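Of the protein chains in this complex, all but one are displayed in their positions.
Then we have chain A:
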Amino acid sequence: MGVESDEWKSVEREEEKRGEMMACRQLWASRAASYLRISVFHRSFSHVVKDLKYADSHEWVKVEGNSATVGITDHAQDHLGDVVYVELPEVGATVTQGDSFGAVESVKATSDINSPVSGKVIEVNEELNSSPALVNSSPYKDGWIIKVDLSDSGELNNLMDSEKYSKFCEEEDSH
């Protein structure tokens, strides 16, 4: 309850609205681009959730006790484009901070997903097998990718908070 609950309700509302806006914007942009024979770049302002931690490879982690939920950020999903496939690890697999544990495929590209934490995979989001687009429409909630039992919570100090991550994304996009 309280601030955390209110923030996650806000995340839900935000992601619902974004889903509708994304669909309209992409339809218009794709039609215009097709007519003009140019590429479309989606340069929306990326959404960042306050109480998560972030890796410089654009994954987020939500820590609850000694467990963590991992996904990719709004910035990442926006830059990847429509996700058509998610390669998930096996439950029981070991993940290491900074190393790849799976991949997402968007149009023409496979992109590694790197774990922001070390530990053991205790659950994977099976919904992504049938609905990979959840990574786009709900990157911080329904599009979560794995849950991990942490082996070293001290590693969280290597990650960015939301403010630092926002600035990091702005700097990357300014190049």
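FYI, contacts are C-beta pairs under 8 Å (C-beta built on N, C-alpha and C of every residue); 3 or more make two chains touch, one makes a residue touch a chain; residues count from 1.
Simple rule for what comes next: contacts and distances are computed from a predicted model.
Novice: What name does the UniProt record list for the absent chain among "Collectrin-like domain-containing protein", "AP-4 complex subunit epsilon", "BPL/LPL catalytic domain-containing protein" or "DNA replication complex GINS protein PSF2"?
Specialist: From the choices "Collectrin-like domain-containing protein", "AP-4 complex subunit epsilon", "BPL/LPL catalytic domain-containing protein" or "DNA replication complex GINS protein PSF2", the unshown chain carries the UniProt name "BPL/LPL catalytic domain-containing protein".
Novice: Write down which of A:Leu80, A:Val95 or A:Leu150 is the residue touching the left-out chain.
Specialist: Considering all chains, including the one not shown, the answer is A:Leu80.
Novice: If you put the missing chain back, which residues of chain A would it touch?
Specialist: Touch set of chain A with respect to the missing chain: 30, 34, 37, 39, 41, 57, 79-81, 84-85, 87, 98, 100, 103, 105-112, 114, 172-173, 175.
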